[in-house]
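Removed from the display is one protein chain of the complex; every other protein chain stays in position.
Entry: chain A
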Amino acid sequence: MFGTTHSPRPRGLRRSIPIAAAGLGFVLLLAGCTTSSSTDDDTSSVLTVGIASLSDADSLDPAEATTTGGYVISRQVFDTLTEFGPDGNWTPQLATAVEPGDTADVWTVTLADDATWSDGDPVTADDVVATVKRWFAEELPPSGSLPFIDPDQVEAVDEHTVKFTLLYPTVTFPEAFTSPTTAIVPADFDPAKPIGSGPFVLSDNDPGVQLTFTANKDYFRGAPGVDELDVVSFADATSAASALTAGQIDVDASVDPTIVDVIDGTTGYSVFDYGTSGTLTWVMNTQQAPFDDPVVRQALRLAVDRQQLIDQVYNGYGTLGNDVFNPYDPMYDADLPQREYDPEAAKAMLEAAGYTLPLAVKLVGTDNQPTSERQNEVLVQQAAAAGFDIQYEFVDSATFYGDAYGTYPLSLSFWGFLGIFDQAAFTITATAPYNSSHWTDPEYDALFDQAIQTVDDTERKDLVAQMQTIEYDSGPYIVPMFLDALVGLSDDVSGATAYPNSDGAFGYNFRILSLG
């Protein structure tokens, strides 16, 4: 090895220098390319919406939509018969009228006569009948949320009229068709190539990354405000907010309350804020001690400082809750006295009932909403003053909804965006399929059965007030507050409108937005 005389320069070093230089040069080159990659030509408008997050579980079949992306797809590509409008009440969408017979067990739905599928065919009564029959034949989720429908008693009266003869009278029939899962699909629907009647057509789908929609210029309610809609997935709320203020996206669909001020303080951007019926509600399991005792349930309700919760976790963006659901439902009982924070009264109640304080309780939570964890942590602190020793356990979402779901003594669930009757039918009555509190009250169920058949609004409102009083006095849910929808917008975006009874930014009705 010694003694060789050629190769006067250190070879390895000499080789690596140009490569390193080329590499660094490449970085500088990249850094120089700071023009936006989403430059559009002059003629087409592209609205880019950032959302946390899309997933490869986003269903192209609206009936199977369970995720944010699934709801986004349903709202753009399809129509529901009815929707919760900007005032929170249901309004016709694909239907022009939804009318009951004398007893609310027969309903007649009249369809818009100018609605067409994106392949040009008209939307007909046969399509609606086929959609409903498909839910039941394939046991898709809407079959569970519409227990009053008899699929054999849904008939096309003429090309634009459908008659539903229900299993029992249901005055809330029109509201049941607001959910994006109940979107109407063509009779020959193929989920792999979804054809809808909605304001957009899905032109490109990269699951979990980006959804690209093209405007349906022939949309029967008027063409959407932009030519193309790109819905882009972000890992979390913070990165979506950074992307908004850097001009990478036009709309940040869900702004964390703690960064509203940052966006509002950035020239050219602001946060559109409106109240909703959405809520993170604590569920008390009435099959287990200590929440089998109504005294303990009432004590924990008194142990929540609701205003402080709104201020601490939500930066003030939220409205007070009163342990009953949906203030945007016209039947909501606003006369119930607002429950106040009173840890001393809670403590006294528990001691009078013979409990030794502190009373240990296990709370299980997951990140079903970005603020869930913070909300749970605040409860742990607040309830301590009322004599509760809450042991909080955080688990990931799949674990939370795993086999142990429904057995937690105390847990935090995301609900709302349902009329009072649907909320009760889903989560409160004895037959509610998603009642993880296992609470039952025959008096409540009797009132519910009576109210849902009562066509007269005044009479029904009185019955609902009695139902909500029972919930207020002994129910299984703590509804501490209602969430605000916080949507980050570039100043170029116009058309923002509140949809208080629909989940997601503007109920994911992106057709209402325009650019420029």
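Operating definition for what follows: contacts are C-beta pairs under 8 Å (C-beta built on N, C-alpha and C of every residue); 3 or more make two chains touch, one makes a residue touch a chain; residues count from 1.
Quick note on the criterion: contacts and distances are computed from a predicted model.
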For the chain that's not shown, choose its UniProt protein name out of "3-oxoacyl-[acyl-carrier-protein] reductase", "ABC transporter domain-containing protein", "Peptide/nickel transport system permease protein" or "Aldehyde dehydrogenase family protein".
"Peptide/nickel transport system permease protein"
Of A:T258, A:Q369 or A:S436, which sits in contact with the chain we cannot see?
A:S436
If the hidden chain were put back, which of A:S239, A:Q287, A:Q307 or A:Q466 would touch it?
A:S239
Touching the absent chain: which residues on chain A qualify?
1-2, 4, 7-14, 16-17, 19-20, 23-24, 26-27, 29-31, 33-38, 50, 53, 55-59, 66-67, 139, 141, 144, 204, 206-210, 212, 230, 232-236, 239-240, 242-243, 246, 248-249, 368, 395-403, 405, 413-415, 426, 433-434, 436
